[in-house]
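For this view, one protein chain was removed and the others were kept in their places.
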Amino acid sequence: MTVAPPAKSSKQAVVVATYATLAAVPIVAAALILAVGTDLGDAGREVMWNIAEWARFLLYASAAVLVIVIAYGYYRRYELWRLGKPESRTDNWAERLKAFLIYGIGQGRLPGDLYASVMHLFIFWGWVVLFIGTAMLTIHDDFYHYLTGTTYLGYSLTLDIFGLLALIGVGMALVRRYLMRPPKLRLASLWDDAVLLWLMLAILVSGFLVEGVRIAATELEENPDWAGWSPVGWVIAKVFTEAGAGTGLLQDIHQAFWWFHIPAALAWIAWVGYGKVAHIVLGSANIFTRRLSPTGAQIASAALQPITDFKNPGVARLQDLTWKQLMQVDVCVRCGRCEGDCPADLNGSHLTPMGLIQDIHNYMSEVGPRLVAAQRKDGQEAVAGERTIAGDLIPADVIWDCFTCGACEAQCPFFVEHLSFMVGLRRRLVDEGTLDTQLSDTLMGLSRYGNSLGQSEKLRGRWTEGLDFPVKDVRQEPAEYLWFVGDQASYNPAAQEVTRAVARVFNKAGLDFGIMYEGEKSAGNDVRRVGEEGLFELLAEDNIQTLGECQFQTIVTTDPHTFNALKNEYPAYGGQYRICHYTELLADLLENGKLKPARRLNHRVTYHDPCYLGRYNGVFDTPRRVLKALGVELVEMGRSRERSYCCGAGGGHLWMQETGRGERPSENRIREAVALGGVQYFVVACPKDVSMFQDAVKTTGYEEEIAVRDIVDLVEEALEVEVPEREATGSPRESASAMEV
Amino acid sequence: MSQDVFVLVEHLKGQLTDGTFELLGIGREVAPQAGGRLVALLLGRDVRGLAEQLGAADVVLYVEDERLGDSVPEAYRRVLAGLLQEQSPKLTLLPTSSLGMDLAGALSVELNLPMIAFCKQLAVQDGSIVATCELYGGRAVVEAEIPEGPGLALVLPGACPADKGRSEGAPAVEEVKPSVDLAEVRVRFKGLIEPPPGDVDITRQEILVSVGRGVQREENLPIVQELADALGAALSSSRPVVDQQWLPPTRQVGKSGMTVKPRLYLAVGISGAPEHVEGMRDSDLIVAINSDARAPIFNVAHYGAVADLFEVVPKLAEAVKNRGA
Partner (left out) sequence: MLDIVVPIKQVPDLVEELEIDPSGTALGLERTRFVVNELDDHALEQALLLKEKHQAQVSVIALDVGDVEETLFMALAKGVDQAIKISGDFGPAPDNHTTARVLKDVLGGLSHNLILTGVQAIDDLDGQLGILLSSYLDLPYVGLVSGVQIDEGGSKATVLKELPGGVKAELELPLPAVLGIQAAEQPPRYVPVSRVRQAMRTATIEERSAAAEGNGHIRVRRISKPQVGAGAELLEGSSEDIAEQIVGILADRGILR
């Protein structure tokens, strides 16, 4: 089992502290100068001391060439991205600028990995300050002479300290890479990544040496008062003078170091256009063009538009991806963050989100230029080395492994949209018929009967037979709330008792609600996720038609997956509704007094955020408000809210053979909850979760420790509506069988 | 047309099949109703010896020919067509088996004889052939008749206890020479492919826990396996479970699988299609667990529970273990 990560707040504290340290440096430098440095008015140094005049021109010329070299690097990638389909990502500049500031400059997604975060902040700000310092020096030397006296000394001190911080950061990176070796870095063993790090070390060390030797030769004797303001340089200078180096020797050594330092720095800068360092630019660009809507609205992205080319659906060639997707594969720096919470990765499936992105990146680097060349000649034919992306480059089992839970996207520092690839790839596989027989049986059943359990649609409303009050048929009479019940909640015996509990609670609250009985069909959310776009459309059209014939004000759903489809995906087909999840309705009913708990519940519980309610649609607080109103003690799991860990049923996995070879995601999750200590109930708000986690409690053997309960089950308990006698575990599945007696 | 009832004798590897005795059992009842004799038709390479076991029949007609040895249905069909043409019985009974299914329709067309398939019961009433048939996967019972006759019937396995067709007797045994040229048979036998050996032989198990499509996924098999282990039983299955390759073909019970007669057959999530039932209906004790009260398995089971297997099977395994302890 993965160890529960440290709580979010303590992580934030460390990151804030890091930032505070960074910000303190120039302030302390300024303060020090004010305190002691008033009599150092003529302090300063000769820029490019000991370096021939022609070298200065060579340096400037090199800089000009560098700009071209870098620009060419980006142009080459840009040409590759242009192979992709169009997609608009430049609306709402204000939002995008904000994202750039928070997540680009501010690196707002880094704190997920603490060590890496501190390491990266040191390197990043070290580099930024050193770069600014160099720019300032150029201005001072060539345009406006201002780095003198106390200003100069403050400047020196600040740069020295940031250089040192960068050195610490690089050191941390080397330790991580060569000693700690976290497995998620396995792909980052490319020479690019390693060379970059050693190059940075070389630049920093040689820079300090150049400085130190210069100070030894020019300051230590003449202006010892100044030398101390470059603390690192001063120490090095001391070492050289103690060793007895004379001025002539120092000048030679200085030149040698200088001629090492400058080319190394130039090489690093050139690399900004090509290698891993390009993430400075590409990452910013990707953050700027990120999807602004929540994950749930992802289908709105161009990558997932309805299929129009029936001969060639889904993703087979690079040209089937959008420019944005192609850009994204170039952004990835192989940090492995996407794998951290990926259920497919943890359960030992073939999929890793990072591997997916990297495979396409490598493929594009190899074959893309040939495609560009062919396109210049107006050719659309296959080029040498071209492979079918779905099924060949990315093997089918890898594509099917994904649970579409979105944990990868929520972690990526650069907002790579892994899911946008998944659905496109699956569309291709479905079109070719490369799918699990269990899945194809389910899809056949869905197209025939409108539900994923392959049962007669006439039985859809049969769960209501266990109620002692009638449930309105909204097709016959108007109701304020149209309850879209969903497949699992309607048919699965393990979920039906929860469904009846929802009905009883609604009834108790005096809610005016009804259901569509056999008029309701699966909303098709997961049908779309498995890539069966045509079937999704069929289901959506049928539902929209039936909904159009009913009179209601708001739709309430049990299933978060249904909620997502109705809310985010039906509008494109002409279905615009006011829609809420039952937890939202319960929160309202409790808060406006329509539901009055008869007692406080003293349970100690934890709450599992369903992927499609939380990450996809941002509903995190509402269910917690319900729990608060009931009085239970809520203990949060380490992976909660955006980091919630998938139950393993998403993305159509309920309909497929299990693919993982390791621990099931649901079992991993139950262990996490049990590890919290003394938690009686694992509270869920999704019918799929009920059956997934009940099963996991059994298979992990934690039946004594913890029981799975739907949130409405707790609400009902607090209301003391008459409930069928609960057995020791209080599991709804058990009470379901008791009901049928 | 004579009033005789003819029965096709089926044999495998020198043994008469149970189906043969079932047909004879039915024939024994129907022949008097028709007012004719019960005639057994015995075809094969070297089959004269088998006639002794056909005591239930009044007459045994046998045909021996080298080309009838490999149970190529077309060869049988040609011989039978000639024979039935000459003898024109009132009713001919064929088993619903890999042989009978490849004969009945062809004879019906060739001899212009009406036929009824999926027969569970047969009678001759006022000269008409009346059959009760199990259609639609056992979901409907159809009573059909061939007014006056003559006709053919394809009889489902299990329509009659085999013992009713096993009786002592001394039928007249006559050899008949085929009136057709078997050189014209177009279908050629090339060989038999035996199932891979090495797995458990489910036909020799005392207790079988048998699992069907109701288990839904391969990963759920351990739930049932646990029960089998507790009972000291072997796991067998219906066809879909084998088709999905969740279990090897050697575990399949039914028409194209094995016929089993254990002391206990515990059917879990099996609907009880006729093709499955024919392979297990003679078990001493049949207990079925199925969530659908309409499932035809409850028609053959001695005890049944309309319940979710995922609920009951683990509880049952536990209960069995507790008892052992």
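Labels A and B are assigned to the chains in the order they are written; within every chain, residues are numbered from 1.
Everything below uses one rule, namely that contacts are C-beta pairs under 8 Å (C-beta built on N, C-alpha and C of every residue); 3 or more make two chains touch, one makes a residue touch a chain.
Worth saying up front: this structure is predicted, and the values here are computed from it rather than measured.
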The one of B:59, B:106 or B:180 in touch with the missing chain is B:106
In the complete assembly, which of B:116, B:215, B:235 or B:280 touches the absent chain?
B:116
Against the hidden chain, chain B presents residues 12, 70-74, 97-98, 101-102, 104-106, 108-110, 114-118, 130, 133-147, 151, 154, 186-195, 207, 231-232, 243, 249-250, 252, 255-259, 263-264, 285, 287-288, 293-294, 296, 298-308, 311-312, 315-316, 318-320, 323-324
Where chain A meets the chain that is not shown, the residues are 307, 310, 313, 430-431, 433, 435, 437, 439-440, 443-444, 447-449, 454-456, 458, 532-535, 537-538, 737-738, 741
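In this section, only the chains that are shown with their structure count from here on.
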Interface residues, chain A side, partner chain B - complex:
437-438, 493, 657-658, 698, 733, 737
Under the definition above, what is the set of chain B residues touching chain A in their complex?
217-219, 244, 291, 307-308, 311, 314
